[in-house]
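Removed from the display is one protein chain of the complex; every other protein chain stays in position.
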Amino acid sequence: MSDEILKVRDLTTRFFTEEGQVNAVEHVDFDVRDGEVFGIVGESGSGKSVTALSLIDLVETPGRIVEGEVWYRDADLAEEHRDSHPDAVDGDYVDVRQLPEATRRWLRGPAFATIFQDPMSSLNPSITVGEQIAEAVEVQRRARANPRRTRSRTQGYGLGRLLVDSVLPSQGYVSDESQERAVELLERVGIPDPEQRADEYPHEFSGGMLQRAMVAQALAGEPDVLIADEPTTALDVTIQAQILNLLTELQEEEDMSVVLITHNLGVIARMCQRVGVMYAGEVVERGSLEDVFENPVHPYTEGLLGSIPDVEDPAPRLSPIEGNVPSLLDAEMGDECYFADRCPKAMESCLTDIEEHEAPAATDDTDHLVRCILADREYDESEALGSAAKQEVISDD
Amino acid sequence: MISPRTLRNLRKELRSSALAKIGIVLVLAMILVAAFAPFIALHNPTNQDLDENTLPPMGFSRTTEETTSEMVNGSLQLTNETVYVNATASHPLGTNSLGQDVYSRAVYGARTSMMVGVLGTVLAAILGVSVGLVAGFYRGRIDDALMRFADVSLAFPSLVLAIALIGLWGRAAVDVPDPFVVFGLVDPVRSALGLPTGMPDSFVLPGTVIVVVGLVNWVWFARIARGEALSIREEEYVKAARALGASDARIIGRHVLPNATTPILVLATIQVAAIILLESSLSFLGFSGTTLSWGFDISQGRGYLSTAWWIATIPGIAIVLAVIGVNLVGDWLRDALDPGIEGEGGV
Partner (left out) sequence: MSYGRFLLKRGLQGIVVVWGVVTIVFMLRFITPGNAVDAVAPLDASPELRERIAEELGLDQPLYVQYLDYLWELLNGDMGYSYISGIEASSMVFSKLPATVELAVASSIIAIGLSIPLGVISATRRHEPADYAATTFSLVGISTPNFWLGIMLILLLSVQFGIFPTSGRAFGFVQAFRITANQGLGAGADAFYQWLRFITLPAVTLGTYFTALITRLTRSGMLEELGQSYVRATRAKGLPESLVRYKHALRNTLIPVITVLGLQLGTLIGGAVITESVFSWPGLGTTLINAINARDWPILQATLVVIGTGFVIVNLVVDAIYAYLDPQVVAE
């Protein structure tokens, strides 16, 4: 049995806006193994959050997942769909993207749970925190009680039921059982007075407490994969450490895999076993934390890490890379390596064709992959282009 | 004030929105019709021609029972006959029961609606913005008092208050000379076009109505202006200006008012639509100083619904088109400028 819980292949998500097609995520591949923390790191605008949303199929219009496979390991689900969707099943794995929409939705919670960046805007301001967590519990409880109905379009909860619930609040969606479980979950994530806090509204919580509540909500479905999208970015530094500790602790105890998305290298260094570096919608380098941080091959990774490739140092300096993240508008993207105009090591061939360039890095580990011409050769300073030459070639396109 | 960015947003929104274009066309059409009414109307809208009363619009005909008496064999014989009344080319939209041209009255009605809509809104804006700016800028007791007063005036529906005030104050009207007619520009053009001459040389402006619609709609402006003043007075640059010794009047005029322009402009557009509706309601109920009004014509047509549907229908269509136009322009401004105001202020 393989130890990957999630295998993402060739995932491509584009936004079709009035200004043109935006290639937010391009042919992204990565695996997430059992019980590990997989980090995705990159500047803002590099496509990391869209990658997270693509995993849980929540890309909103005008965005659309254009192609790609998300293989998720679930033997029961695979068995169930082996006959009806043969293409979507491979051994114990199912390709989430090819499953019916209702099933995909049903996987949110028990398979993938998500924590978003800003806890304040991720909770409904007019419903108590306890009830919102209890909803997440309830949806799983109902799924277990009646799996068939749960995968129908309304998941056994149509407009008629909703109207009855609105008129008779005591008959609401959330059962007492789930409400109690929500309190337990709040306690589990270290919120004092959970019973009382459950009845409070999001605006009565501090940012750190809210993010804990979000974690509690994510735990409600007992997920196999926890996707944490910039979970600490909106928080104070001291609170950040607490939330990260909480995540580490829970990940070990619950035996979850975590996909941690952040722009903060310190967080990656501290939390992750393996990491993927994203740039302009592509994963430009991925491998184990040691490989990527100690032997970066891609000049972008090197640039990100600056001069301190030391994993032990919790606060590597981010030496800013000159230039801006390139436009992701399809019309403005050429054949050249998207990093070429910022790359100190760019050479002639970087400006023509990059398709062939992904290859295992010339290190010992075959799991260390780099999308760069330098993956299998040494850098030779004499080949580097001056910045003027780069400009000239690019503007010729 | 209107910055280049604002203009860019306006243009961008206009390009992408077909509705905005329709709105601008409708509003421009209404302004042109109102301004050049003496050239566009086919007849003097107040001329009565009882021989041509209740003519149907083009494409329609009306039946009427005509009784003819005849001496047959020495006794009077009454025969009922169904007579068809057909449209005539000189009255394309028909005539009303007094033989007035429905089309020409609709053209002149646009003047009343535009005048009351714009002047009433200007009055409401001046009143409301002054009160709101003062209340928001000085806060404290003045603010409390003015806002409580605003709450109280909101408790009376605009239409109810307007009816009460006009009913009690009377329906004063001002005769405004029509410049095109007075300077003799109209008759030559009309003769050249082969249209009947003798258009009205003055135009009745329903003064009380304008004052009253301004008085009953100022609150909306006051609320917006107050909100803007409250937020802008806390801005650092306003504090700085004050520290440098700028007078209150100068701060309000130079800093607060320009910043409040956008929401006030959007609100004013919505209010023009609301006031056109209010004016038509008032004249429908007979609380107006003029008879050249769409609402008045509708009330006149009410009695002829079973025989002459067009008398009440056509002015109503004119109101709907005008108000749709203004509302669409309002939507365009709001979407492009995004002032974040609520409350549309209806009849």
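A and B are the chain letters, set down in written order, and residue numbers restart from 1 in every chain.
As a convention for this text, a residue touches a chain if its C-beta (ideal position, glycine included) is under 8 Å from a C-beta of that chain, and two chains touch if they have at least 3 such contacts.
Bear in mind the structure is a predicted one, so any value in this text is a computation, not a measurement.
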Among shown chains, those touching the left-out chain: A, B
Candidate in contact with the missing chain, chosen from A:Ser46, A:Gln140 or A:Thr262: A:Gln140
Residue of B:Ala20, B:Val33, B:Ile163 or B:Leu292 in touch with the missing chain, whole complex considered: B:Ile163
Contact residue for the chain not shown (choose from B:Phe137, B:Trp218 or B:Phe284): B:Phe284
Residue touching the undisplayed chain, where the options are B:Val83, B:Ile126 or B:Leu154: B:Leu154
Touch list for subunit A against the chain that is not drawn: 53, 56, 58, 60, 105-110, 112-114, 116, 118, 121-127, 132, 135-136, 139-140, 143, 154-159, 162, 165, 173, 201, 203-204, 214, 217-218, 220-221
Residue ranges of subunit B at the interface with the undisplayed chain: 19, 148-149, 151-160, 163-164, 167-170, 273, 277, 280-281, 284-285, 295, 298, 301-302, 305-306, 309, 312-313, 315-316, 319-320, 323-324, 327-328, 342-347
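We adopt the following convention: only the chains that are shown with their structure count from here on.
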Centre-to-centre distance between subunit B and subunit A (centres being mean Cα positions), rounded to whole Å: 56
